[in-house]
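Shown next, in structure tokens, is the structure this report addresses.
All protein chains but one are shown in place.
Chain nomenclature is as follows: A and B, assigned in order of appearance, with residue numbering initiated at 1 for each chain independently.
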Amino acid sequence: MPTANRTDLLFPAEPGQRALARELYALAAQQPIISPHGHVDPALLAEDRPFPDPAQLLIVPDHYVTRMLLSQGVRPAELGVPAVDGSPVETDGRTIWRRFADHWHLFRGTPSRLWLEQTFREVFGVSTALSPATADEVYDAIAARLAEPEFRPRALFERFGIEVLATTESPLDDLGRHAKLAADGWGGPGGRVITTFRPDNVVDMEFENWSANVDQLAEVSGEDTGTYDGFLRALRRRREAFIAAGATSSDHGHLTALTLDLSAAEAAALYDKGRRGQADAADAEAFRAHMLVEFARMSLDDGLVMQLHPGAVRNHNRWLYATHGRDVGGDIPQATEYLHALTPLLDAYGNDPRLTLVVYTLDEYTFSRELAPLAGGYAALYLGAPWWFLDSPEVLRRFRESVTESAGFYNTAGFVDDTRAFCSIPVRHDVARRVDAAFLARLVAEHRLAEDEAAETIVDLAYRLPKKVFKIGVKA
Amino acid sequence: MPTANRTDLLFPAEPGQRALARELYALAAQQPIISPHGHVDPALLAEDRPFPDPAQLLIVPDHYVTRMLLSQGVRPAELGVPAVDGSPVETDGRTIWRRFADHWHLFRGTPSRLWLEQTFREVFGVSTALSPATADEVYDAIAARLAEPEFRPRALFERFGIEVLATTESPLDDLGRHAKLAADGWGGPGGRVITTFRPDNVVDMEFENWSANVDQLAEVSGEDTGTYDGFLRALRRRREAFIAAGATSSDHGHLTALTLDLSAAEAAALYDKGRRGQADAADAEAFRAHMLVEFARMSLDDGLVMQLHPGAVRNHNRWLYATHGRDVGGDIPQATEYLHALTPLLDAYGNDPRLTLVVYTLDEYTFSRELAPLAGGYAALYLGAPWWFLDSPEVLRRFRESVTESAGFYNTAGFVDDTRAFCSIPVRHDVARRVDAAFLARLVAEHRLAEDEAAETIVDLAYRLPKKVFKIGVKA
Partner (left out) sequence: MPTANRTDLLFPAEPGQRALARELYALAAQQPIISPHGHVDPALLAEDRPFPDPAQLLIVPDHYVTRMLLSQGVRPAELGVPAVDGSPVETDGRTIWRRFADHWHLFRGTPSRLWLEQTFREVFGVSTALSPATADEVYDAIAARLAEPEFRPRALFERFGIEVLATTESPLDDLGRHAKLAADGWGGPGGRVITTFRPDNVVDMEFENWSANVDQLAEVSGEDTGTYDGFLRALRRRREAFIAAGATSSDHGHLTALTLDLSAAEAAALYDKGRRGQADAADAEAFRAHMLVEFARMSLDDGLVMQLHPGAVRNHNRWLYATHGRDVGGDIPQATEYLHALTPLLDAYGNDPRLTLVVYTLDEYTFSRELAPLAGGYAALYLGAPWWFLDSPEVLRRFRESVTESAGFYNTAGFVDDTRAFCSIPVRHDVARRVDAAFLARLVAEHRLAEDEAAETIVDLAYRLPKKVFKIGVKA
């Protein structure tokens, strides 16, 4: 039996339900991809240069892969992950690839296995099953494809059927790559590649070099950030620039979901304390929490959709952080409380039709208790797709099983790939569409939903809903 | 394919398992309905007047429906929900109904969809699928039924096969409607409509007008509530009156599951402090917690089953509360701890055969960790059916999957509809029976249970167990 039968991948075994899932999926599969949030480097599409070798493309930057190998004793340096201190790491793509292939069995049952296998097959046309024995064959086949012009980023973007892709930049970014994209007819408002406003590095006083970042914010915005008022003006200026580069949303990565609606004087006092280098952890938390309400207020004016990503304890694996730095697999989720944390923001604007707030989670044990009742009871609130450790078939299924009964389908925001791995975008969306098709097929098979309604719903989830929630294609 | 095939609704697709589920369900479907806890207005059955128009009956008072519409921007006033300040709201039933039908797709996959669709079909004989296009047709058909004598409350009660229905009243209620029911041969001990003793408004110092309520308790009970001892005597008097009106249980809606076994002197000091208006939040919490143990003591004497409903943060949606008041969809669950919270009560009476304590939850992430081990280890404790946001097919299934292994079936208390929506009672019980049949069918299909045992169990769950646990039909 082939491992990856494209026809029935992820569909339930029961023949009647499987047939329904197949029909529903076929409707979703025709839809263009809307990728309203992710971390693809815009330079990739701005410059459209060939990709590097298969290991540098698919292994080295994929922290899902390198953390799994670390968990079984393979050091990141052996896989080419750059060292903080510049000490040498493996650079030979083929050697890295073989090490990876030697441990391919570790990924059984994981989304990485699905994503990579489908990427090999669907993107690169390589259907040889990976194993230690076939490592070179698969490597060579992918390397050969990567040398072809059809495998440059823009060509793949079109082949993938991506309608819109949002990247994520900090307010300090000059948006030069987006300007290049706009000049080439690929970017700008309503364009194919848009940006997202992610201000953590100027909002989080615990961020490395926060105060220096705020100084730099003054430069890039032309507003004096010496005062809290000036800081807010600077943020508003940058949001305008981001909107001009196509942004329809902001994104906020916080340790918790805490929000606070401080008075202007209180917020200014915290800001000044932070700028003097005197803020403690509680001050920093309060300022981050307050700024979420402040950003909500800005959204009322400029229409940016707010995204909140709470719950990741960054750099939990301290050896990994010390050796290889950030974003290499050392983050771990913690329990996340939403009900009380979001109260100040929801009190202020939770029923305001001008605000759209998309909330994500790394803690599925809030699905039915907090997230679904909140999304089903506040006009402004939408549930983001399962995120990061949870963007996998089993959790995508549990998400629908756990939130639909209180929030329905239409208070969820559609799938978000949240990835920097450009080549994995199609398969990630495909997995979500398949899981949704399987879930809807069950509802139909159990006589809980008519088939025509399921058919409309699957297209809504795949295409119409993310466009609406993230205001894609809507001029601000 | 029809949306709602009554034969196989909610049954698994696999044909063998479905056939088993059908057989088991058939046994449950023959059983009368025992509704040991709910919020139907006793006046409905005491007065037996015709129902109002379809919108006033099915939409306006149903906070599951109005909160879902609010979550997508439809204001409660547009749906006829009365405003606190008396400002005008929509009063035209047909207009409200059309607004509801325009948003019918929001309910896909929700229990409201199931309940309403089955109510249209089974109660009112309307099988036209609701849609914006059929809104008037469905409205008119239901309205026509509601004008017929067969659709008065008592006639429906009999058609629904309800054996016993418990309403819920506060100790301040004069039980006049229940007296009327008893006079008509419908109420009183062992009768068809009984009451439940719900003392939150005189026990919770944070309740609106608590102290005035306690004054009123003195009047209705004829006991002086100037002292804590008198307060306890007054409560005992009211329990006697409730038992005379058929009550077999009390019910306690608390923010947490905290219990405390204070000395009489400590409790009296808290009571006095509260009566002087000097109690703070911690005092109020301690007093509520202590009163649970006090009520357990009363139960040892008078035999009332105790029900504990913790975990709802009331009026979380403050705009909704300010505009439309309580019980209109603004409550949200919070995380609930049971293990340590219940310790004082369980230390005192957890193994006492005279006490029956039924504990509910809004937090399913306690099922296997706390609730099932507690219910499977204390003689007094039973698990109530999944409640409110959780009284839906997916959670009813997860409840059985998560609690049965540690608590078995016989430490659960049977289904409770907990509804004020009289017409939805049959479908709510039907859904629970179907989910239990499907779960038992799986146990049989997987050779974990013999079919004759499953057959006995499904009847126990539907009928015998709730009668036994809630002492229905048993004279106190």
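By definition in this document, a residue touches a chain if its C-beta (ideal position, glycine included) is under 8 Å from a C-beta of that chain, and two chains touch if they have at least 3 such contacts.
Given the structure is predicted, the values throughout are model-derived calculations rather than measurements.
S.K.: Of A:D173, A:D251 or A:E364, which one is in contact with the hidden chain?
M.R.: A:E364
S.K.: Out of A:D8, A:E23, A:D302 or A:E337, point to the residue that touches the absent chain in the complete complex.
M.R.: Once the missing chain is taken into account, the touching residue is A:D8.
S.K.: Would you mind spotting which of A:P153, A:G274 or A:P393 touches the chain that isn't drawn?
M.R.: With A:P153, A:G274 or A:P393 as choices, the missing chain is touched by A:P393.
S.K.: So one chain is hidden, and I want to know which residue out of B:I33, B:V123, B:L374 or B:L390 touches that hidden chain in the complete assembly.
M.R.: Reading the full complex, the residue touching the unseen chain is B:L374.
S.K.: Since one chain has been left out of the picture, which residues of chain B touch it in the full complex?
M.R.: On the side of chain B, residues 12, 14, 16-17, 337, 339-340, 343, 346-347, 350-351, 353, 365, 368-370, 372-379, 381, 400-402, 404-411, 442-451, 453, 456-457 touch the unshown chain.
S.K.: Tell me, which residues in chain A touch the chain that this view leaves out?
M.R.: 1-5, 8-14, 67-68, 70-73, 105-111, 113-114, 129, 313, 316-320, 329-330, 332-335, 362-365, 389-390, 392-395
We adopt the following convention: only the chains that are shown with their structure count from here on.
S.K.: Could you work out how far chain A has to rotate to sit on chain B, using CA atoms and steps of 5 degrees?
M.R.: That pair's rotation angle lands at 120 degrees.
S.K.: Between chain A and chain B, what is the separation of their C-alpha centroids in Å?
M.R.: Result: the chain centres lie 40 Å from each other.
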